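Take a look at the structure below.
All protein chains but one are shown in place.
Letters A, B and C name the chains as they come in the text, with residue numbers starting at 1 for each one.
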Amino acid sequence: MTRTEIPQILDGTHPTAPRTVALAHQALIFASGLAISVETIPGLPVWADRVLLQFELVVLLVFTAEYVTRVVCAERPLRYIFSFWGMVDLLSCLPLLAFVSPELAAVRVLRLLRLVRLLKLLHTNAALKRLELALHSIRGELAVFAVLACVVIYIAGVGIYIFEHDAQPEAFSSIPISLWWAIVSFTTVGYGDIYPITAAGRVFTAALLFVGLGVIAVPTALISSALIRSDLSATRDKTLHDDIEREVRKELGPVKRKPTRR
Amino acid sequence: MTRTEIPQILDGTHPTAPRTVALAHQALIFASGLAISVETIPGLPVWADRVLLQFELVVLLVFTAEYVTRVVCAERPLRYIFSFWGMVDLLSCLPLLAFVSPELAAVRVLRLLRLVRLLKLLHTNAALKRLELALHSIRGELAVFAVLACVVIYIAGVGIYIFEHDAQPEAFSSIPISLWWAIVSFTTVGYGDIYPITAAGRVFTAALLFVGLGVIAVPTALISSALIRSDLSATRDKTLHDDIEREVRKELGPVKRKPTRR
Amino acid sequence: MTRTEIPQILDGTHPTAPRTVALAHQALIFASGLAISVETIPGLPVWADRVLLQFELVVLLVFTAEYVTRVVCAERPLRYIFSFWGMVDLLSCLPLLAFVSPELAAVRVLRLLRLVRLLKLLHTNAALKRLELALHSIRGELAVFAVLACVVIYIAGVGIYIFEHDAQPEAFSSIPISLWWAIVSFTTVGYGDIYPITAAGRVFTAALLFVGLGVIAVPTALISSALIRSDLSATRDKTLHDDIEREVRKELGPVKRKPTRR
Partner (left out) sequence: MTRTEIPQILDGTHPTAPRTVALAHQALIFASGLAISVETIPGLPVWADRVLLQFELVVLLVFTAEYVTRVVCAERPLRYIFSFWGMVDLLSCLPLLAFVSPELAAVRVLRLLRLVRLLKLLHTNAALKRLELALHSIRGELAVFAVLACVVIYIAGVGIYIFEHDAQPEAFSSIPISLWWAIVSFTTVGYGDIYPITAAGRVFTAALLFVGLGVIAVPTALISSALIRSDLSATRDKTLHDDIEREVRKELGPVKRKPTRR
């Protein structure tokens, strides 16, 4: 095992080495995310707090060791340090400072950046690649849709402010709050924290939501069509290939058969 | 009727026997589910409680009789007993114990396992098979999507905890609670039990929900494209078949026609 | 104009007569629906109530006149009277009784049945026919999906009852109430009238909603694929037709050309 193979083993992209190390690495990141989540639950027993703290220390030491290893083993250490993943790795070691001085506790959250690494394992995944290609092929349509959706949401927010502000000066206190309402309504989440109560506001909302049904349909339709288009073009390429093969067989066929017929 | 045909008749998979027994069996399971549901309604009259109790006893006796029959009639009784469906059948008889000793009332709920059997009737259904095949062909994409959705929900939950915990220490009391909020919001259910109130939390949520519109679109698009792909490949196979037939006709045609032309 | 043409003119299906009468008829049904809706608004001024009452009387007289006309003009009056549309027409005249004796006011609502007639105008619509054909071609899959959705909702309802009943005996008071919650949650409506508050109930709900994202995707995917399949088969028929034409041209072509070459 050469020095440059170590990062590959850590990433699970090494051609021959087992992926055990990479999987253990991912599991540690996952467990770390779980621990961060659990330790915020109020009223945990003291022993649980202590266990979680010790686990956090272990995780951070492993992460720091990993970072040092990666810097040492990188072909171009400086390039790694200033790369995107290098920054992520460095930032996820920093929470160790919180153990040195307690007022730096906020940096613990940086460890969450590690979660981004989970996506790395998926990077060589064929299914994800197909999804990415499909989304890439419709980036124009998605951008247009996003702009249209923003304009519709802006108009909805300003409109509801005009209709509802006088009736509910507390709920629809400003246009930014009305925009919050518009987004919550158009994504059909509908928390129910603010909603129109005037007749005009309700007619306006009803009309917009009715249109909204169609608006929400567009991204689904776009992604569906992109996925199917990639199938279609694969099918056409296959058909074209078959056509060409057939043509060639036709050209050669008679030549071969003709002598046997005469 | 031989001994081994009895389970087939109970399942409705017997080639010649009428499916009456199987349908009655399914109806009994359905009625049993309904009875379980009805008997939890508070303030039922005493006679209704009594009727439901007696019905339950009858159902359990039928289930027990069925279980004994299946064990006796199975080609390999032990294999049946330890099979998945054997366990389900046994567990759905156990609530009979609740009639013997009242403190075992909780086992009644085991009868619900019977509902799983309802799915068995669908097993030979062609429409379900097509759906299953389509879902199977995109299991990779669906798994990738599930992982991505989990990461997005985790990031959303942690993010909203950071933004809202100080403003609403009761509502967003811990990250697990925030994850609950994130799932309820991303699936666009939006109960409205907890929701962000700070400006930062709302901007964060609005941005995530906007992206969420696209995220929710992905599984629909994947399933659509899988169903259509199966149509497409069927079409292509048909077209290829036509092409081959045409080729063969072409090869044979001239041979037949040529003599008549000369 | 013969007697039997009158119903066709009323329905707008007459080949030559203008559709004015049919459109006026539809407009009257629409206005009638609007009037029924408006007259329930509390606190209407007395004059508005009077106008609406008079309008209602006019509408009912028109409907009654129409019913009599249809019976008289029908080729087989008895067959019309006992047909589906005949019953609808009769029932929508009955509210006239409410003017005779005030205690029959409830029959007014029968006039709403007229709204069903609005669908009749769409009956000859090509777009609707295409939609109907597509839905018809996947009726098997939709039925399977409906059964699966029912089973999932039943399991969700019973599950949440087990988890939440002790914590919220008021909200989740019985399994039927829990089923109401399950439907409101799975359709992603989420009124927020009842929702889980225990950790177990929330984890259970979160898991189910996560699956629910995929479940909701299925009917959309089915309808999409059905609509596209009808396009595909149209395309294939067109392609096959082209192929046959080409074959024929090929067969005839050489015969025509050959003499000119020799």
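Just so it is clear, contacts are C-beta pairs under 8 Å (C-beta built on N, C-alpha and C of every residue); 3 or more make two chains touch, one makes a residue touch a chain.
All values derive from a computational prediction rather than experimental measurement.
**Q** Quick one: say which of C:V38, C:V58 or C:M87 touches the chain that got left out.
**A** C:V38
**Q** Among A:A48, A:V68 or A:V151, which one is in touch with the chain left out?
**A** Missing-chain contact among the listed residues: A:V151.
**Q** Touching the missing chain, which residues of chain B?
**A** Listed in rising order, the touching residues are 188-192, 220-221, 224, 228.
**Q** May I ask you to list the residues on chain A that touch the chain which is not drawn?
**A** 138, 140-141, 143-145, 147-148, 151, 154-155, 157-158, 161-162, 165, 173-176, 179, 185, 188-192, 195, 197, 199, 202, 206, 209-210, 212-214, 216-218, 220-222, 224-225, 228-229, 232-233, 236, 239-240, 243, 247
**Q** On chain C, what residues meet the omitted chain?
**A** Residues touching the hidden chain, for chain C, are 33, 36-38, 40-42, 109, 112, 115, 118-119, 122, 125-128, 130-131, 142, 146, 149, 176, 179-180, 183-184, 187-193, 216, 219-220, 222-224, 226-228, 231-232, 235, 238-239, 242, 246.
Throughout what follows, only the chains that are shown with their structure count from here on.
**Q** Any idea if chain B and chain C meet via the same residues, over half in common, or different ones?
**A** Different residues, largely: of all residue numbers at this interface, under half are found in both copies.
**Q** Pick from A-C or B-C: which interface has over half of its contact pairs in common with A-B?
**A** Selected from A-C or B-C as the counterpart of A-B: B-C.
**Q** Distance between chain A and chain C based on Cα centroids, please, to the nearest Å.
**A** 39
**Q** So what's the Cα centroid distance for chain B and chain C, whole Å?
**A** Computed from C-alpha means, the inter-chain centre distance equals 27 Å.
**Q** Any chance you could list the residues of chain B touching two or more other chains?
**A** Expected reply: 176, 179, 188-192, 216, 220, 222, 224, 228, 232, 239.
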